[in-house]
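Worksheet: one structure, shown below.
Note that this complex is displayed minus one protein chain, with the remaining chains in position.
For chain A:
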């Protein structure tokens, strides 16, 4: 699948994406699942921000995500503009077992709508779906960074309806995911890739580091991200895929 890029070069564009959300909701775990298809229980909190890249193959083009995975702690909040400035897309993550994290997510959405570039594609993501599944209620707060420990009966505290209603109100993409099981993770990124307006897609970034980034992800195994999951691939190139 990787050679598809080589044999029939599709137009490729870079998309800057930033992850925001309260500490310990699983931002890094989502990225890690998307980029490395890996999951680490009890991941330590991110310090500052991590920068990762990953390609996402759409039928018509290749989207190269340049992902800023920011730290959720309060003290890093003042640095956030640095990361969402010029971002074409944002993933605002909350923990569906923790209502306060949705409140925080709403703050981020508001800030993005106020301060980030107009036309930014925002996806609201409720993470830790695995904790809410009735199949294995044993699974405790293993998920995500910095497990709080007190969520002994970690069950859904934020209903799908509530979050979805909010997302529709603010015209956000909306997904419920599990970084642990991988459920819906690549779908979120694919939906974002699809939702980026064609007009705002440029060639590979020309700014500093553009050339190297191509080199970096050139070696990556991109097959995983292929759109084998849902029927969404052929569908709507623009607009919400959910």
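Some notes on this structure:
One rule holds for everything that comes next: contacts are C-beta pairs under 8 Å (C-beta built on N, C-alpha and C of every residue); 3 or more make two chains touch, one makes a residue touch a chain; residues count from 1.
As a convention for this text, contacts and distances are computed from a predicted model.
Comparing "Mitochondrial inner membrane protease subunit 2", "Vacuolar fusion protein MON1", "Adenylyltransferase and sulfurtransferase uba4" or "EKC/KEOPS complex subunit BUD32" against the UniProt entry of the hidden chain yields the protein name "Vacuolar fusion protein MON1". Within chain A, the residues in touch with the undisplayed chain are 23, 28, 31-32, 35-36, 38, 40, 43-53, 67, 69, 71, 73-76, 79, 82, 145-146, 149-150, 207-209, 212, 215-216, 219.
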